[in-house]
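The other protein chains are all here in position, but one chain of the complex has been omitted.
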Amino acid sequence: MTPFEHEISVTWGDCDPAKIVYTGNIPGYALSAINAFWEHVLDGDGWYQMELDWNVGTPFVHMSLDFRSPITPRAKLACSVRPIRLGNTTIEFEVIGRQDRLCNFEGRFVCVFTDATTFTKRTAPSAFLDVLRPYLVK
Amino acid sequence: MTPFEHEISVTWGDCDPAKIVYTGNIPGYALSAINAFWEHVLDGDGWYQMELDWNVGTPFVHMSLDFRSPITPRAKLACSVRPIRLGNTTIEFEVIGRQDRLCNFEGRFVCVFTDATTFTKRTAPSAFLDVLRPYLVK
Amino acid sequence: MTPFEHEISVTWGDCDPAKIVYTGNIPGYALSAINAFWEHVLDGDGWYQMELDWNVGTPFVHMSLDFRSPITPRAKLACSVRPIRLGNTTIEFEVIGRQDRLCNFEGRFVCVFTDATTFTKRTAPSAFLDVLRPYLVK
Partner (left out) sequence: MTPFEHEISVTWGDCDPAKIVYTGNIPGYALSAINAFWEHVLDGDGWYQMELDWNVGTPFVHMSLDFRSPITPRAKLACSVRPIRLGNTTIEFEVIGRQDRLCNFEGRFVCVFTDATTFTKRTAPSAFLDVLRPYLVK
């Protein structure tokens, strides 16, 4: 399956005096894209509904980003998201951000599945596994 | 020299419905701490003055964070910052965030020195090297 | 002319532990909507292009917001924007945010037109007036 793509409108307020997006805002873009991925595969349910309706949390334990070129408001930011590893209780995402096909950043994000109420590790619900597996590259 | 320590007041608005700081806000904490480190070693000059008064930019090319335990507003967040590698045109920082001595996150951040006007790589000003070297562990 | 409408995806990270959008994020939603309005009437040019390409700034001198009902990620936030007053050097916008047709907030925002380079007041460019006037209610 092709990676899911989420488009972000970059704006003036995201930029710093160097006229490019402030680095501190870029992880937030990637996280929005991961949330949009969940909404895409779970019929509109993102982290908010996963936590409150499914009682499943997915807190981050790791993130790593390489910044390849500055992001500006002169083009939409296309973020492609795909799960690249699915463990018993963890999931790893790759997120690549591009403007006009040029790569702006590449990132890896690792989350654990938790019972939201007790904040303890759990295995992913099987309904999640079913929608995630097609995205995993063989 | 001991690492520089910067204290952050974590607040309600930084937290998400899981009652802990939203992951997307944590890189911003670490960046604030790095900016405060610059202010500490450059007599009050942070990124704003470095860019506008020194004509020196330090854009990020990489960041990597491990999240060890959730952050809440129940304690101050102490961020210790130290440069751990100084190349010809790059600098790497380690930032460790702790609440009540417990580690919340550990991160590595790599920046390049640029001429701010032309956005091209340059070597660090010698005034910067002088204040950075004492922090580098032998 | 009907007000311009801008849709915002509300997410988990915008919410606080009360499970609703943190108040501090709401003015930013309204500002995004005003920026999108400019992009709509100026062929894609928002504040970034207005400042850098047109040399026109529109700094805010006033904002006022009434919060009518909490915002959550359970629906898109539709922000309708229209200029309601156009002075010699100022413009006032009304922004109304709604989820599922229910009003979440109503706001008024006053900006002045400036020469971006000198940060001094100026009259709005005639190209701006031409596209703004149709939105003004008689």
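A, B and C label the chains in the order they appear, each numbered from 1.
Here is the rule we use: a contact is a pair of C-beta atoms (placed from the backbone, for glycine too) under 8 Å apart; a residue touches a chain by one contact, two chains touch by 3 or more.
Since the model is a prediction, treat every value here as computed from it, not as a measurement.
Colleague: Of the listed residues C:10, C:31, C:91 or C:132, which contacts the missing chain in the full complex?
Modeller: Only one listed residue reaches the unshown chain, and that is C:31.
Colleague: For chain C, which residues touch the unseen chain?
Modeller: On the side of chain C, residues 17-18, 20, 23-28, 31, 48, 51-52, 57, 59-67, 70, 116, 119 touch the unshown chain.
Colleague: What does the interface between chain A and the hidden chain look like in terms of residue numbers?
Modeller: 12-13, 15-19, 22-25
Colleague: So which bits of chain B touch the chain we can't see?
Modeller: Contacting residues on chain B, toward the hidden partner: 9, 11-13, 15, 19, 28, 31-32, 35-36, 46-49, 51-52, 72-74.
Following the convention adopted for this analysis, only the chains that are shown with their structure count from here on.
Colleague: Taking each chain's centre as the mean of its C-alpha atoms, which one ends up farthest from the centre of chain C?
Modeller: Taking each chain's C-alpha mean as its centre, the farthest from chain C is B.
Colleague: Roughly how far is chain A from chain C, centre to centre by C-alpha average, rounded to an integer in Å?
Modeller: Using C-alpha averages as centres, the distance is 28 Å.
Colleague: Using mean C-alpha positions as chain centres, tell me how far chain B is from chain C in Å, no decimals.
Modeller: The separation of the two C-alpha centroids amounts to 33 Å.
Colleague: Among all residues of chain A, which ones touch two or more of the remaining chains?
Modeller: In chain A, 28, 31, 48, 51-52 touch at least two other chains.
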